[in-house]
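Please read the structure below before turning to the comments.
On to chain A.
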Amino acid sequence: MITRSTYRCFFVKRSTKALIFAVMAIVVASSAGMLLAGGYLNGSSGVKIVDMSGRVVQLNSTANRVVILESYWTEIACALGAQDKIVGIGSYVTSSVFIPDSVKNKTVVGNVFSGVNIETVLSLKPDLVIMDYGYGKSEEIVRALEGAGVPVVTLFAKNFADIANATVIIGQALGKQDRAQALAGYINGIHSQLMANASRIPVAERPRVLICNLDVWKDGLIYTYSNTSWGNVVVDVGGINVAHAGFGDKSWVKVNMEQVLLWDPDIIVIVGRTQSALASQISSMNDTNWLSLRAVREGKVYPVLTGSYDRNSYLDWTPRMVAGELQLASIIQPAHFASVNWTSVRDQLMDGYYGYLKS
Partner candidate 1 sequence: MEVVRISGLELSYGDLFSVSADSLSVGGGEVLTLLGPNGSGKTTLLKCINALLKPSSGSIEICGRDILSYTRNELSRAIGYVPQSHTPSFPFSVLDVVLMGRVSYLSIFQQPSKADYRKAEEALSTVGISAMRDRPYTNISGGERQLVLIARAIAQEPKLLLLDEPTAHLDFRNQVTTLETVRRLSRERGIGVVMSLHDPNHALMYSDRIALMKGGRILHKGRPVDVVNEGTIEEVYGIPVEMIDHNGRKFILPRV
Partner candidate 2 sequence: MQKKRILISALLLLPLPVLVTSLFVGIYSIDPFTVLSILAKRVSDPLGSAPWPEVYETIVFNIRMPRVLLALVGGIALSVSGASLQGVFRNPLVDTYILGVSAGAGLGAAIGIAYFAGIPGSVQFLSFAMGFAAFFTTYTVAKSKGETPVISLVLAGVIVTALFSAILSIIKFFTESEKLAGVVYWMMGSLAVTGWGPLSQTAPLILVGFAIVFLMRWRINVLSMGDEEAKALGVNVGRDRFVVLLASTLMVSAFVSVAGIIGWIGLVVPHTVRMLLGTPDNRVVVPVSASLGAVFLMVADDLARSVASFELPVGVITTLVGAPFFLYLLKLRGGSAWK
């Protein structure tokens, strides 16, 4: 007969033991699983990357199937010769003229602003996603991708050094370390020489430069670059940015004609993404207000292409920037940089790293 106490001794002891055993088994199994998934048992074949937001990304090996959301990182990947590894692109990659058709034909997965179709990314079975961070839905996208087991490398370029840095990181990720180091070294070399030369120019010989865009908002105001991108390049190549006095803490500022007349710049640089944008800005300067400016009367107005919509654009967040800087230097300090032919650097770049565009 089975009494209560017998039951307790026999069954309960047995089931407690079974429970303890089961718990230990689960712990061991999941630990093993975690170790395996974490790659710690893999050994040293992994690639460890520290991306530009400080995240440490561990890859099992260099990526062979990569999705890149922005055109500038895609451009760098192509310049490194890794275009065959690209399996998916962001919405705006197709509008860059520095990307070959073979890449532009890849599947479009979305963008950081309106969101990325995670399923599309997963269906491309990528080893890696490269994207911007710090705005739009970047956080949610990174979280969703990592949650689905896809590693993400995030980048952001605010200045020239960032471009070289990004180039090296992309090279590491795509197995093009050597070429990346070479490209970075090449552009860094030209850049630092330019900076060194420019820094030796005495203040008295630095022209006052207004760098602006006349039709960004089409509201009649002049969108002026101050403490940002091209605004700072002006200073780096030996000019004085008129906007830095008074608006030095702002990235850009919208001013009216009065302010421009007050500034009375020696040189005006007009930027735009397309030839037609530049042309329309130039023609809008045909009125009496502009003509009262000394720089306009003296013909010191220079249109410069930026971005990636035109093959003649060199001011952009890519290695092309080095040619763009030289282009600005030749405008702002023609005497000091007479010996440096920015077009030959441009041609070197285009024939070399950007040779893929010719095929």
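A word on the picks: all candidates are chains of the complex that A comes from, given by their letters.
Convention: a contact is a pair of C-beta atoms (placed from the backbone, for glycine too) under 8 Å apart; a residue touches a chain by one contact, two chains touch by 3 or more; residues count from 1.
Just so it is clear, the model here is predicted, and its values are computed rather than measured.
Chain A shares a touch in this complex with candidate 2, selected from 1 or 2.
Against candidate 2, the residues of chain A that register as touching in their complex are 91, 107-111, 113-120, 122-123, 134-137, 139-141, 143-144, 147-149, 216-217, 251-252.
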